[in-house]
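Take a look at the structure set out below.
Of the protein chains in this complex, one is absent; all others appear in place.
To keep things simple, chains are lettered A and B as they appear, and every chain counts its residues starting from 1.
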Amino acid sequence: MRSTPRPATSRPATSRSATPGPAVPRLVVVLSALALAVAACGSGSEPTGASAAPGQSGFTPPKIEALQSLGTGEGQVNLVHWAGYVEDGSNDPKVDWVTPFEQATGCQVNSKVAGTSDEMVNLMKTGEYDAVSASGDASLRLIAGGDVAPVDTALIPNYADVFEGLKDKPWNSVNGVAYGVPHGRGANLLMWRTDVVKPAPDSWSVVFDPASPYKGKITAYDSPIYIADAAVYLMATKPDLGIKNPYALDDTQFQAAVDLLKQQRQIIGEYWSDYTKEVQAFKSGDSVAGTTWQVIANVAQADKTPVEVTLPKEGATGWSDTWMVAAGAKNPNCAYKWLDWIISPKANAQVAEYFGEAPSNAKSCEMTADPKHCETFHATDEEYFSKVWYWTTPIAQCLDGRTDVKCKDYAEWTRAWTEIKG
Amino acid sequence: MNTTANTTPPGPPPSAAPSAPRGGTTPAPGGPRRRLAAILHRRARLRLSLLLSAPMLWLGVAYLGALAALFVSALWRTDTFTGDLVRELTWANFRELLTTEVYRTIALRSVGVAAAVTLIDLVIAFPMAFAMAKLAPPRAQRWLVIAVLTPLWASYLVKAYAWRVLLSADGLLGWGYGLTATIITLSYLWLPYMILPIYAGLERLPNSLLEAAGDLGARGRRTFRTVVWPLTFPAVVAGSIFTFSLSLGDYITVKIVGGRSQLIGNVVYDNIGAANNLPFAAAVATVPVLIMLAYLAAVRRTGALENL
Partner (left out) sequence: MNLSRTARAMLWAALAGGLAVVYVPLLIVLLNSFNADRTFGWPPPGFTLRWWEAAWNSTGVREALWTSIQAALGATAIALVLGTMVAFALQRHSFFGRDAVSLLIILPIALPGIVTGIALNNAFRAVLEPFGLGLGMFTVIVGHATFCVVTVYNNVLARLRRTGSSLEEASADLGADVFTTFRLVTFPMIRSALLAGGLLAFALSFDEIIVTTFTAGAGVKTLPLWIFENLFRPNQAPVVNVVAAALIVLSVVPIYLAQRLSGGEAGPR
């Protein structure tokens, strides 16, 4: 893995390939602001970066120049982002990392929250916006569509402090050229009520076992992307299926995951998609075990709910978002300043804490209000994140590099999810 | 609305007005307006066309056009590579919709939920509306209408969450989540939409009619069956159109209290919001549309459509 991306200008000149690239992934619903980040394979059971970026095979993005040098700010910058990423104190006066940015740079921030990756891509196509906090599915689409430019990370001083484990990933770089800066990351964990679920589980089997004693009180994430969680479990428990990447499932593998989930439905109490619903269900005891985000566990614990979380031995799915600059940005200098700001130790610490994820800047860990934030969210724990399969939009072309079979794309995942829920 | 100026199209120049007065036919000041008024008075057809023009452009052309465009797109498909629409006719979406069992199950479940909600609302709303319209003194009526209208202002989402709290295992009711919870919550949310038309219908029902029935010896139950119910039936149907259609299109309540169940609205939403598959979403959307059209056709004769 290259640790320092080459300047964009030195990458091999390419024109848009005539052959279909890896495709424009379908959207992942992210009703919640909690972005479904996505990424092609990422780190997995294999050492990170070993399988050459599956998302990149045959993928040649349109030639767009990165900004050569940084000039003075244009006075404003227009951002498209997930809710909770650009807070100016209007929702909570104490949560504000935009005003200091405006004061420091003179760049007025105009922000638009996007509800889904699709909306993000559509908004970026209008040409009105300078930067976007893209999830993995959107990021690849934006790169392929020529909507975002490569980023010269040398112009972003704080980039040097970003965790190496987040740099040069298939969802933020193509052929070693960076297309953005990593915002943060998190994993979809297993949470359980300590007073009910005994002994403490260390495996997803507690949510997949049809004879579970917790029948009717199991919860699962309500999105087709959850099929990947079943695939992660099958990778460990049914090795003969040969699943190498939970987002690259051929017919047999996909059917196995769907069958597992149909069976799981019998013991599910409810599917969850929003934050408030999940915390409340665990608090009331309607749910006693299931997938969660670290931040949900924290809120539940703050309200004295007896819950614990773990990253089960089989591994888990997760997310990682990227700030990217529009190809035709009208305010490129302010956009670069924003990218630098959002990954600066202080701001990155604030956004990571507010949103509930691991920061991308290593120095942020000293700046968090909760001194243990990075520990709680395993920010520095590459070992931990090596077990995380970052959300990636499944496409017909198998992401694990197989060419002899076709994989199920996201439209089919969506249909299967409808069938699973019945 | 209280001036006529904004509805008056520019009239012809007042050429006649300044000309020499001739006998008693002097045009009054504001001649053009007056002439226009005279034209409008004489020509009912013109009046009608003017009245219908804007609403028809809006609903007949723009809205129906949008609906038509949507259903045409159900015959297209989405390119899985580019995510773009491919505009060539295919029945694949409808074939899949009709041949996959799960969609039938979901459609039937959704109709069942909508029917249950409508029935529950009717049973709760009718006596309430009756007491409001016929028993309460006129002064109290105004307050009762306010009491029924007020909940409409509390956010839909917040009310759904309040029911989530009530139904939760350790909540006040503790009945748990699922289809039943969905039906209860939807019934709650749409109840005012059932009460108001029925109340209006009962209010229109002259008391003298009820008294006459009584004088002729009819007891309460018989009066209800032969006088009250037939005369308020259109209002009931009007209310049911609200509750039925609102339930049929809902996808949020079921996410909040539905446990592991899903309705047809979720399928539409998942396909357009998540998968960006407009053609398939449009194909699924034809199902509730056809159901509603059938419902409207069935109730049209009752005169309900004029009682919404």
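As a working rule, a residue touches a chain if its C-beta (ideal position, glycine included) is under 8 Å from a C-beta of that chain, and two chains touch if they have at least 3 such contacts.
Since the model is a prediction, treat every value here as computed from it, not as a measurement.
Contact with the chain that does not appear here is found for just one residue of B:97, B:117 or B:248, B:248.
Per the touch definition above, the residue from A:91, A:194, A:252 or A:266 contacting the chain not shown is A:91. Taking the complete complex into account, B:166 is the one of B:75, B:92, B:122 or B:166 that touches the chain left out. Take chain A: the residues that touch the chain left off the picture are 31-34, 80, 83-84, 89-93, 112-115, 119, 123, 126, 128, 274-277, 279-280, 283-284, 295, 299-300, 302-304, 354-356. Chain B residues in contact with the hidden partner, per the touch definition given at the top, are 1-4, 8, 33-34, 37-38, 40-41, 44, 47-48, 51-52, 54-56, 58-60, 62-67, 69-70, 73, 124-125, 127-128, 130-132, 134-136, 142, 144-159, 161-163, 165-166, 168, 170-172, 188, 191-192, 195-196, 200, 204, 207, 210-211, 213-214, 218-220, 223, 241-242, 245-246, 248-252, 265, 268-269, 272, 278, 281-282, 285, 288-289, 292, 295-296, 300, 305-308.
Operating definition for what follows: only the chains that are shown with their structure count from here on.
Only residues 78, 80-83, 100, 102-103, 105-106, 161, 164-165, 168-171, 176-177, 255-256, 258-262, 266-267, 270-271, 273-277, 280 of chain B touch chain A when the two sit together in their complex. The residues of chain A lying in touch with chain B in their complex are 20, 23-24, 26-29, 31, 115-116, 118, 141, 222-224, 265, 268-271, 273-274, 276-277, 280-281, 284-286, 395-396, 409-411, 414-415, 417-419, 421-422.
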